[in-house]
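The other protein chains are all here in position, but one chain of the complex has been omitted.
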Amino acid sequence: MGKSFAQKALERASGEKDLVPGQIVDAFPDLYMSHTASWRCIRTLERMGVDELYDVDRIAMVMDHISPADNAKTAGYHALCREFADRMGVRKFFDVNAGIAHVVLMERGLIKPGELIIGTDSHSTIYGALGALGTGVGFSEITATWVTGKLWMKVPESIKVEVDGPLARGTYPKDVMLRLIGDVGADGATYCSVEFHGSYVEQMSVSERMTLCNLAMEMGAKNAFVPPDDTALAYLDEAGADRGSYEVLLPDPDAQYRQVERVDGRSLVPQVAVPHTVDNVVGVDEVAGTKVDQVFIGSCANAKYDDLAIAAEVLAGNTVAPGVRLIVTPASSMIMAKAASDGIVSTLLQAGALITNPGCGACAGSGGAMADGEVTFSTANRNFQGRMGSYQSSIYLGSPATAAASAIRGVISNPQELLA
Amino acid sequence: MSELVNEPSARRELAKGVVGGTAIVFGDDVNTDVIIPGRYLVSIDPAELAEHAFEPLGPELQQRLRASDVVVAGRNFGCGSAREQASTCLIGAGISAVVARSFSRVFFRNAINTGLVAVECPDAVDAVEDGAEVLVDYGAGTVTVGGQSFGFAPYPPGLRVILEAGGLIPHLMQQAKAGQRG
Amino acid sequence: MTTVEGPVLQARGRCWTFGDNIPTDRLVKTKYVVEPMSVIVAHVLEDLNPRFPLEVQPGDIVVAGKHFGQSSGRAIAVKALKATGIGCVVADTFARTFYRNAFEVGLPVLELPGVSELVSDGDVLAVDVAAGTFRNEATGQERTVAPPDAFLLEMLRAGGLIPLAKKRTDLFDPAT
Partner (left out) sequence: MNMVEKILARASGRQSVEPGDVVVAEVDLLIMHDLSGWLTSRVFDKQVGGPVRHPERVAMVFDHHYSPPTEDAADMLKANREWARRNGIQLFDCGNGNIHHTVVRRGLVRPGAIVVGSDSHTPVHGALGAFAAALGNDSHAGTVLPYGKAWFRVPETVRVELVGTPPPGTTARDVALWLVGQIGEGGLIYAAVEFAGPYVKELPFWDRWLFPLLCVDLGAKCSFVEPDEVTEEFVRSLPPGAADRPAHSDGGEAARVLRFDVGGVAPQVACPPTVGNLADVSALAGTPVQYAELGGHAGGRLEDFRAAAEVLQGRRVHPDVRFNVVPSSREVFTEAVREGLVLALHEAGATWFPPSTGSNQAYNMGAMAAGESMISTHARNFPGRNGSAEANMYLAAARTVAASAVTGTITDAGELA
């Protein structure tokens, strides 16, 4: 019987053969990512009284969640992380200026096909866009892995998602994923490895695949996966990952899937996740006209270069509606540089956007807090109650194009009307 | 050490293999932003976190939570972020077990790793009403509700050791000590 | 029963001394600015003397060096000092916005160059702002300076600018 990607990746990481779904193994991850929560790992390590680490080169720390520090306490946590990285020789340390951990590690060639990557962030599923098995864990587990190099993993069942295209103008991978999450539900893929296949996925850029894999988390996935192809290898080349340093793992053609889901991109309209759950998804026209106070274009789901370019395309020649705040937070420093050099920053500024420093920004509580009764339209991946300020505020999720159109009109709007 | 071994009273009961008491019942898809809002993640102290557990749902519910021993929930409990404080705050609030139809996977991992009993038992969830007495016999693999007993798949031995040690870090430290002695 | 309109312009009480160039940021730290006065007053000047907010008594007198109350023009700093119930502030010199705010919120203050050399913490002082007189009862030293402008004294007696402006429509709103 053929093997899924996850079976192969966990066999590689555990050194065991012929794993079957449900089996629990000790796996040795290739990289342990911890974001601003690293301070908790460091404190835990201190209390354990351990100072010998398994392999310091597998530690990656990125100060992305509260960047820059918002008070003396968080400044102290950042300082603790810097001091630790310096003392222990953590070379993959990225400070508050770098951007969102996932994006930073990928664009710098630190995530490679076939690898097992764990992170203190649930959206670590994103690493599947380069054919790695990425999954989120708690900070105790990261600390334990620093020390022992291993952690227990259950071999997941796999789900195959086929996306057919092309997508209609004004719809994007974000719309594909929101539709899919709406269809299968927030727990539709719990503990599963979600593999994306199909004609349209093959045409997607790595950035678009990142949006797919990132949002797979919102249907409960353990990890996500897009088969690495020439597109992925070219991305890795540019990111500086040596081709000899990794092995592409592909599922066997006769791999077993628990289920197969299909999204027909051709018939898709822009989708919106309505408060307060990500699987509460409707076509944009059903909520068009809802007043928004704030629009946030940011997060690891949709603040990559092409996301900013899409927003700029919609915003060009338009201005943000009076009374609406448009916050744009580029996902990384490299994305900011590209956007500054090719006119995207200018276009956004002229439209009235507030461009912040790269990082998680408002998605993780650095700014963008709302007062009672306010509404944000966001390109992020969560719309849970109270995530951005008041428990009595609302978050709608959609693509950068829908976000930009809604900023221009001051109400949730179908971007297809502006792109026509 | 006090921050690592979460809530000693819950552990004492664990040793006997049975935990439980009054249940508080939730629906499906309870997410981590509701369990412990992101703004409080600057703490890892169970007691401090417990003050803010379920804050978005209001003070009345929070009071009931603190007076309860078992969280009973529908599908996909703990969906959302990987924040370990989602289970730590429940321990701080005096919760000794969570019985749900299903868990999000990161929450499930975090529960084991912080020493919180988390069992999937849909039949028991069907039978529970708010405020009922729920006992989880963790060794026997049963949940008892009002005289009725429901089975659940016992933890794999590897995970059970972690849980019984009070979580992953205490488990590692026990191992290290044993190693030193040996 | 008598009604006192505005603050008493004479004060007699124990003195608390502070140095030169104290900014309003340190009277009321930024993080407390938006808090209710009951919270602010529990932290006033705590950075410079943690005992002050805990032990200050109504009628006590604050004595400072040069340029007291510099930096931000926030009146909240003066309101916080007033809320402690102190009788008045005497300083070698005041920052201008602090001085102005003091009269506007009704806290008596007296500018007396050299005063910081005349006092030690805990000395009992008697100050009459309207007369411009100062006496350190512990040392017997006395000083007299020109009192504040008549307009400022009128403001103090009215209880501050807002009550004064309501009364003196001839000044601020002659049209009505």
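In this document, chain identifiers A, B and C correspond to the written order of the chains, with residue numbering beginning at 1 in each.
Basically, a residue touches a chain if its C-beta (ideal position, glycine included) is under 8 Å from a C-beta of that chain, and two chains touch if they have at least 3 such contacts.
In this text the structure is predicted, and so the values were computed from the model without any measurement.
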{"item": "Displayed chains contacted by the hidden chain, counting the whole assembly", "value": "A, C"}
{"item": "Absent-chain contact - pick from C:A11, C:V105 or C:L118", "value": "C:V105"}
{"item": "Touching residue (missing chain; options A:V20, A:A234, A:V260 or A:L349)", "value": "A:L349"}
{"item": "Options A:M336, A:A380 or A:L418, residue touching the unrepresented chain", "value": "A:M336"}
{"item": "Footprint left on chain C by the chain that the document does not show", "value": "20-21, 23, 25-26, 29-30, 33-34, 47, 66-67, 70-76, 78, 93-97, 100-101, 104-105, 149, 151, 160-162, 164-165, 171-173"}
{"item": "Interface residues of chain A (partner: the chain not displayed)", "value": "68-72, 74-76, 78-79, 82, 95-97, 323, 325, 327, 333, 336-337, 340-341, 345-346, 349-350, 353-358, 361-362, 365-372, 374, 389-390"}
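Everything below uses one rule, namely that only the chains that are shown with their structure count from here on.
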{"item": "Arrangement of touching chains [line / ring / star / complete / other]", "value": "other"}
{"item": "Centre-to-centre distance between chain C and chain B (centres being mean Cα positions), rounded to whole Å", "value": "56"}
{"item": "Mean-CA-position distance for chain B and chain A (Å)", "value": "28"}
{"item": "Touching two or more other chains - residues of chain C", "value": "none"}
{"item": "Contact footprint of chain B on chain A as seen in their complex", "value": "24, 37, 40, 43-44, 47-48, 50, 73-74, 77, 119-122, 124, 136-141, 143-144, 147-148, 152, 185-187, 190-191, 220, 222, 277, 279, 364-365, 382, 384-387, 391"}
{"item": "Residue ranges of chain B touching chain A (in the complex, touch as defined)", "value": "1, 3-4, 28-29, 31-34, 37-39, 41-42, 44, 55-56, 75-76, 79-84, 102-106, 109-110, 113-114, 156, 158-159, 167-169, 172-173, 176"}
